[in-house]
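Apart from one protein chain that is not included, each protein chain of the complex appears where it belongs.
So, subunit A:
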Amino acid sequence: MMEVYVKTIARLMGAVAVAAMMSGGAIQAASAADAAPAVVYDLGGKFDKSFNESAYMGAEKYKKDTGTEYRDFEIQNDSQREQGLRNFARRGMSPIIGIGFSYEQAIEKVAKEFPDTHFAIVDSVVDLPNVRSILFKEHEGSYLVGVLAAMASKTGKVGFVGGMDIPLIRKFACGYVQGVKSVSPDIDVIQNMTGTTGAAWNDPVKGSELAKAQFDKGVDVVYHAAGGTGIGVLQAAADAGKLGIGVDSNQNSLHPGNMLTSMVKSVDVAVYKAFDDSAKGNWSAGIQSLGLKEGGVDWAYDDDNKELITDDMKAAVEKAKQDIISGKVEVHDYMSDNSCPM
């Protein structure tokens, strides 16, 4: 009796599956011709004013420039990572970009199931022939803002506030220190990490306290790599009449007049480029490290901070940029050996 039930149910499901495959097949054929790209965001969601939103901006720009429609998906829980990737892959979409290192496992699994689909992951490495791993040389961008911080400081002391104490954030700190010391080895850098847990990314109160403590020690320029915590750091700098340096996206507009610059990490450029490469047949898998040369990182100069950047500073930072691009100056990557020589 039970067997009959199971068989009937199996048959019913089979029929539904065939119907689904037929309709799915039609969608696949239609979109394979357009090679529609797709983005899946991390739990933060696409309007997080930071990392995910930058990816969204890149995709939107591509849509505006080329008229190519793309699809995106915001996950609600971890089970949906694979589900989202797989749903896009089944519809024949390519490339499919996972934003954030949390996608590592999901992309590794789904990319194996769809070897002909292009995948990309930001901030992590998945070693498969159809996956592009996009990394950023945050140390190079941090070096540049370090140069600016050192030149802008009148007290000879600059600060750094990191979020969670992980190798990636030490990489920011190490590049920054190197940039500061390149201007003058006598300038002190006072460093603080907000914490050792995920909560350290979203604790603006503590960020502000750390910044105030640094100001008490004589710091007058502070650089943060601390996500939401950094909002507190920058607020404290603005309140105390000191200078803050933003991170990831251009945060200059947060406190015009008290924002020296921002270290911009161009996730949007990476997303745009992945879309473009795949559409034009220039797709390449493997690790793609985006530094100053590739336009992956940069310092921000706009109407909000041009009063603070003197001609000398601008010349010095542009020279440093050229030196790094030409290879004359090499910025140490903390993550290459998990140590900082500074």
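Rule of thumb we're sticking to: contacts are C-beta pairs under 8 Å (C-beta built on N, C-alpha and C of every residue); 3 or more make two chains touch, one makes a residue touch a chain; residues count from 1.
We adopt the following convention: contacts and distances are computed from a predicted model.
S.K.: Which choice in "MBOAT family protein", "Nucleoside ABC transporter membrane protein", "Fe-S oxidoreductase" or "Alkaline phosphatase" gives the name that UniProt lists for the one chain left out?
M.R.: Its UniProt record gives the name "Nucleoside ABC transporter membrane protein".
S.K.: With the full complex in mind, choose from A:Asn87, A:Ser253 or A:Ser289 the residue touching the hidden chain.
M.R.: A:Asn87
S.K.: Using the touch rule from the top, list residues of subunit A that touch the missing partner.
M.R.: Against the left-out chain, subunit A lists 6-7, 9-10, 13-14, 16-17, 19-20, 45, 71-80, 82-84, 86-87, 101-102, 104-105, 164, 166-168, 196-199.
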